[in-house]
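Every protein chain of the complex appears in place save one, which is left out.
Labels run A, B and C following the written order; every chain starts at residue 1.
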Amino acid sequence: MVKIGLLGAGRIGRVHAVNIAGHARSELVAVSDVNEDAARSLAKVYGAKAISSEEMLQDNSIDAVLIATSTDTHSEFIEKATAAGKAVLCEKPVDLSLDRAKKCLAAVSGSGMPVMVGFNRRFDSNFAAIKASVEAGEIGKPELLSITSFDPAPPPISYVKLSGGLFRDMMIHDFDMANFIMGEMPKSVHAVGTSIVDPEIGTAGDVDTAVVTLTYADGRIAVIKNSRRAVYGYDQRIELLGSEGLLSAANVLENTVSKATKAGVTSAKPEFFFLERYMRAYASEWDAFVSAILDGTPMPITLRDGVAALALAEAATQSRNSGRPVEPPL
Amino acid sequence: MVKIGLLGAGRIGRVHAVNIAGHARSELVAVSDVNEDAARSLAKVYGAKAISSEEMLQDNSIDAVLIATSTDTHSEFIEKATAAGKAVLCEKPVDLSLDRAKKCLAAVSGSGMPVMVGFNRRFDSNFAAIKASVEAGEIGKPELLSITSFDPAPPPISYVKLSGGLFRDMMIHDFDMANFIMGEMPKSVHAVGTSIVDPEIGTAGDVDTAVVTLTYADGRIAVIKNSRRAVYGYDQRIELLGSEGLLSAANVLENTVSKATKAGVTSAKPEFFFLERYMRAYASEWDAFVSAILDGTPMPITLRDGVAALALAEAATQSRNSGRPVEPPL
Amino acid sequence: MVKIGLLGAGRIGRVHAVNIAGHARSELVAVSDVNEDAARSLAKVYGAKAISSEEMLQDNSIDAVLIATSTDTHSEFIEKATAAGKAVLCEKPVDLSLDRAKKCLAAVSGSGMPVMVGFNRRFDSNFAAIKASVEAGEIGKPELLSITSFDPAPPPISYVKLSGGLFRDMMIHDFDMANFIMGEMPKSVHAVGTSIVDPEIGTAGDVDTAVVTLTYADGRIAVIKNSRRAVYGYDQRIELLGSEGLLSAANVLENTVSKATKAGVTSAKPEFFFLERYMRAYASEWDAFVSAILDGTPMPITLRDGVAALALAEAATQSRNSGRPVEPPL
Partner (left out) sequence: MVKIGLLGAGRIGRVHAVNIAGHARSELVAVSDVNEDAARSLAKVYGAKAISSEEMLQDNSIDAVLIATSTDTHSEFIEKATAAGKAVLCEKPVDLSLDRAKKCLAAVSGSGMPVMVGFNRRFDSNFAAIKASVEAGEIGKPELLSITSFDPAPPPISYVKLSGGLFRDMMIHDFDMANFIMGEMPKSVHAVGTSIVDPEIGTAGDVDTAVVTLTYADGRIAVIKNSRRAVYGYDQRIELLGSEGLLSAANVLENTVSKATKAGVTSAKPEFFFLERYMRAYASEWDAFVSAILDGTPMPITLRDGVAALALAEAATQSRNSGRPVEPPL
């Protein structure tokens, strides 16, 4: 049984709390949040204690922490928690600053403590099936990867301004997915972006629609499409063309019902957003983290993976600004 | 090159005329119809002559006739044409009277002339693929066949009154399909039917919605569902469960486009009716007929097949009236 | 918070235990089983006590019981539990004997205690969407219902012999679904069945493949297809044709991945069996039961519903044996 401290009692912290408490081999013992009421309220549901983050890091009965605080605190908490001898599962992204993330990586490397970054989509059963099929050689040699990733609606402008931009905040998931499927970093990143969904997003210096092309040393290509608005729901698909076939992961729909009338045949929309679509993936992610700790196996996603995705986001941001392809700075 | 006389210049006659004239190995040389204007007008399009049916049957330059006249004339034309040494492709059904059809079968058997009955659906590429897969053993031993066959809208009451009833007029296609897929006649037929779509159809002594269950000597079962009204279009599907799998033929849709909006995901309806859905099947049917004549191979659908389907329609009619299972009278 | 006693610690009892313990408004306090080890082992997982069924029924701190024991004990436990003032959720079927079930219904009616029968499929989100759409009038007036329900593999012969037969054991779910969707009992039941999957099942007096046709007073028709063997997985589909359209609930697949190669396009199979397909439905079922108790609303499925489904199973059994349509004995 792993004893867990949860740093952050916001929306994503609450999602993780369910899985921590519900897992047969983990126990939620403490919750902290800068909003102490939020921490107390969440802790109460699971019979955990609400404490400060300092107390949590000093509590030797806590084996591991899950970091679900605001992004600007991730690197510091990772460093402190590993220094305190705790295993870490940290939400994405590691940091908005690539430099800061690299420093964190260097600091942690010395500690020998296991750190996992929460790229939940790797645990989606559909994408995992794609990965397994590729690894099994079922479509031969991969050649061209396509990732479609659209959110149902743009976040508030206040969020956009603090987000680090679409590439670091949203597409970072897709950069990690590309690294996961392709198994290595691309040698070049080219990005185009526009604020066609909401000009205010452009005024805030960000884009809401973007296409990024990645090229690999061996000639493979990947293309990632992002939009902040797909009114029909969360659109999360992957296609991989290989020398012997094509793998496609379609959306998960709200139900399997279709209705045929004079007006056409209507079927269900994709699951609305990430909490619905990736509900099971978060549980699998947690299980993988607990298993790695208790069974002493390597973390399925490392801190280096988190920094690598951030390096691609950095390159995409630069490419979008300069109009030119950029080599990822890692 | 086979020289063809077309008996009947109505809707289905015109469909066949296109295929006769367009086929590399057949030529439309003559058209007859009780409506002489219709015959003349159709003949003109293809450079054929408009003549009476008597003249057609006596014309030794004509190798084969396609019978697309009203059902009550089918048996007589089949008998006369074969007696005149012509090959015959006759539209379904052979007759509304099973006794008359049996007499026709007996008469023709002596002539040695090839007669094919126009069960166009056997030539639909989807259903043909089902048959080929079964024959290849791809789902093991067939056990349970399901046929769904819904028209987009009921015919006029005037048509219903002359049609011989849903079982002889509409479900006869499905009876032939069951015979085609299962490869033998069932030993028992049970039918239920209702006039829930239009009570006037009930007043006219017919049903508009029906379910027929067929059981076979070796334990296999088939179930056929018919409705005169599917407002979304012509619904034509087959499923076959076997010891090693399930084969399903889905509808052919008007196009492959889908539209995802807040209201759901809308895709195209099935092809509207038999002329759209089976356009290609009619061409394949004609090709099969011409090939059988010129290559001297057996007709892919025989007059006996036409009588067999009619025997099932007869049994279903009796079962629906009596409420009891009926053994097919053939 | 409802305090729950669980009668039966077998496979389905364990499924329910997860939901009872995981629900925010119910608590699993006691488990009983004729196999005391099974009861103790399951009770231990959830911090409940293992007691005898007699003790459970006499324990006034227990508000409700879930009956997941062998079918032959259902009626008696329902009677005893309601007499002891406990709400009841009982697994299907109520009994193998229709007479016994009717007596149970009569006995319970007097008690005023709420009893729900566990027809889990009503809580499947896909079938529930069909029901909601019909009720909203989205396809007009229902006319023809089709239920496909195939198990992945036949049970052992030892199970078959005690099961009461396919109609009472397996198709009873579909009879309830027909009652659920159509909203009333049919006036006539016609069944055909065969032991084409496994002749030993026939030797044991049962069938493994069956088609049942239900006709309703107002002219509607329903057809149910069952097979004990669909090698590709649990096949659970519903179609409902109405005056203004068709509703279809397709299978829930293991994932959304497809693979296109020279050999064709391969996609995932249906979820393997009822535990996979209806995992979420069992949780929704439990939630509905708890809500009805705590909110004082009517049970969504009543004991009378359970008896009604059994009456259809009885009629189907008789029809299959006699070859004739049978009026349901309720």
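Here is the rule we use: a contact is a pair of C-beta atoms (placed from the backbone, for glycine too) under 8 Å apart; a residue touches a chain by one contact, two chains touch by 3 or more.
If you're wondering where the values come from, they're calculated on a predicted model, not measured in any experiment.
Engineer: Pick from A:108, A:197 or A:265: which residue touches the chain that isn't shown?
Structural biologist: Result: among the candidates, A:197 touches the missing chain.
Engineer: Kindly state which of the options B:106, B:217 or B:257 is in contact with the chain not pictured.
Structural biologist: Considering the complete complex, B:257 is the one touching the chain left out.
Engineer: Of the listed residues A:227, A:255, A:284 or A:318, which contacts the missing chain in the full complex?
Structural biologist: A:227
Engineer: Across the whole complex, list the residues on chain B that are touched by the chain not included here.
Structural biologist: 22, 125-126, 129-130, 133, 138-139, 244-252, 254-262, 268
Engineer: Counting contacts across the full complex, list the positions on chain C that touch the omitted chain.
Structural biologist: So the residues of chain C touching the missing chain come out as 230-233, 253, 260-270.
Engineer: Write the list of chain A residues that the hidden chain touches.
Structural biologist: 141, 143-144, 146, 148, 150, 188, 190, 192, 194-197, 209-211, 213, 215, 218-221, 223, 225, 227, 229-232, 235, 241, 243-246, 323-325
The definition used in the following text is that only the chains that are shown with their structure count from here on.
Engineer: Which chain has the mean of its C-alpha atoms lying nearest to the mean of all protein C-alpha atoms shown?
Structural biologist: Nearest to the common C-alpha centre lies chain C.
Engineer: Taking each chain's centre as the mean of its C-alpha atoms, which one ends up farthest from the centre of chain B?
Structural biologist: Comparing chain centres, A lies farthest from chain B.
Engineer: How far is the middle of chain B from the middle of chain C, if each middle is the mean of its Cα atoms, in Å?
Structural biologist: One centre to the other, that is 41 Å.
Engineer: Roughly how far is chain A from chain B, going centre to centre by Cα mean, in whole Å?
Structural biologist: 57
Engineer: Please set out, as single numbers or ranges, the residues of chain C touching at least two other chains.
Structural biologist: 244-246
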